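Complex shown without one protein chain; remaining protein chains in place.
Labels run A and B following the written order; every chain starts at residue 1.
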Amino acid sequence: MNTAEIKAAIMDQFPGSVLESEDLGESQVELKADQWFEIATFIKENPNLSFDQLECITGIDLGEEASLQTRYNFHSMEHRHKIEILISHDRKEPKVASIEKIWRIGDWFERETYDMFGIVYEGHSDLRRILCPDDWEGWPLRKDYEGQELYHGIVIPKMKEEDGWE
Amino acid sequence: MGILENKFQDNVIVASMDKLLGWARSTSPWYFQFGLACCAIEMMASAASRHDLERIGMMPRSSPRQADVMIVAGTVTMKMALRVKKLYEQMADPKYVISMGSCATSGGPYWQHGYHVLKGVDLVVPVDVYVPGCPPRPEALIEGLLKLQEKIQTERPLTRKSV
Partner (left out) sequence: MILNIGPQHPSTHGVLRLEVMTDGEIVSQIRPHLGYLHRCFEKHSENVTYEQVIPFTDRCDYLASMNSNFGYVVAMEELMEIKIPERVEYIRVIMGELNRIASHLLALGVYGLDIGAFTPFLYMLRDRERILDMFEYTCGARLLYNYMWVGGVSHDLPKDFETICTDFLDYFEPQIKEYNNLLSFNKIFVERTADVGVIPADVAVSYGVSGPNLRASGVKWDVRKDEPYSIYEKFDFDVPTGTGEFGTLGDCYDRYWVRMLEIEESVKILRQALKEVPSGDVHQALPKKIRPPKGSVYRRTESPRGDLGYYIISDGTPVPSRVKMRSPAFTALSCLDEVSRGWMISDVIAILGSLDIVLGEIDR
């Protein structure tokens, strides 16, 4: 199936869940966050779609004023088609349903995105930081991230553009 | 030195014993098999078939308690830094540290934007020899180890240091 057909299949089942947008890429579909868990279950279980592979979850910061986004890449080994799903989050309170129970790898991918962006995946069984230490401050990959200056007494030197070493 | 202290002139016996010990210690510094990142692969390569570190008396040990030299091979991150320090403290004296590669020396390519990278392992443990390169070739590491052996040879473990 191509992207338009997959999109139509989702729209049939969940009317009003697909957002229309001009600047989407070839295989991208933007969804509303509220029914995400049901839609995810649907695209996994439906025999015509059967997306069995969750390839990647990417978190994105669209800029300091704009929202955060999670992008999911799915692929179906059976039908050889793929789709990319975009879900935008509010910057102040980014949250979306977890799909850890549907694709097991979602567990670690979501933890990674949480670690880097602070997006909360509701219903995740063990949402901790995965790469940074547990007591790390801030969300490193957000555009407005300021690095820590001290970590457990270790100085993290920084370079200023004009002055050289701090 | 106990009873021997005032019986001989300082530099006769003690100095040669020092030399003997220095020679003995320098020819078999067992290193701590402690790979962190890319450099660890080169460290493995230098221990394996072609370069064969055992020629110069270096043997890998898996436990810090049995090792004399810690080769910090790779990028040290903030999460790892405290562990590196702990491992260093677990080693028995006399102990030496080789910082292998530019990451361990200064943060290397991760220096500018690496929020989670320790900018030089010498911020947490004292370093004896720095080996530059990204990653250093096995020959470079061996050169660094020979330099360390030279350094150990010049040390005088029995002579009391003037404070």
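The definition used in the following text is that a residue touches a chain if its C-beta (ideal position, glycine included) is under 8 Å from a C-beta of that chain, and two chains touch if they have at least 3 such contacts.
The model shown is predicted, which means the values in this text are computed figures rather than measured ones.
Within the whole complex, the absent chain has one touching residue among B:L21, B:A45 or B:L123, and that is B:A45. Of A:Q13, A:Q35 or A:Q53, it is A:Q53 that touches the chain left out of the display.
Taking the complete complex into account, residues 33-38, 40-42, 44-45, 48-50, 62, 64, 74-75, 77, 79-80, 83, 87, 109-110, 112-117, 134-135, 137 of chain B touch the chain not shown. In the full complex, the hidden chain is touched by chain A at residues 23, 25, 28, 52-56, 58, 60-61, 71, 73, 77, 80, 84, 103-105, 107-108, 112, 116, 129-133, 140-141.
In the analysis below, only the chains that are shown with their structure count from here on.
Averaged C-alpha coordinates give centres for chain A and chain B that are 44 Å from one another.
Across the complex, chain B meets chain A through its residues 78-79, 81-82, 112, 115-116, 118-119, 123-124.
The part of chain A that touches chain B in the complex is made up of residues 131-133, 136, 140, 145, 147-148, 151-152, 154-157, 159.
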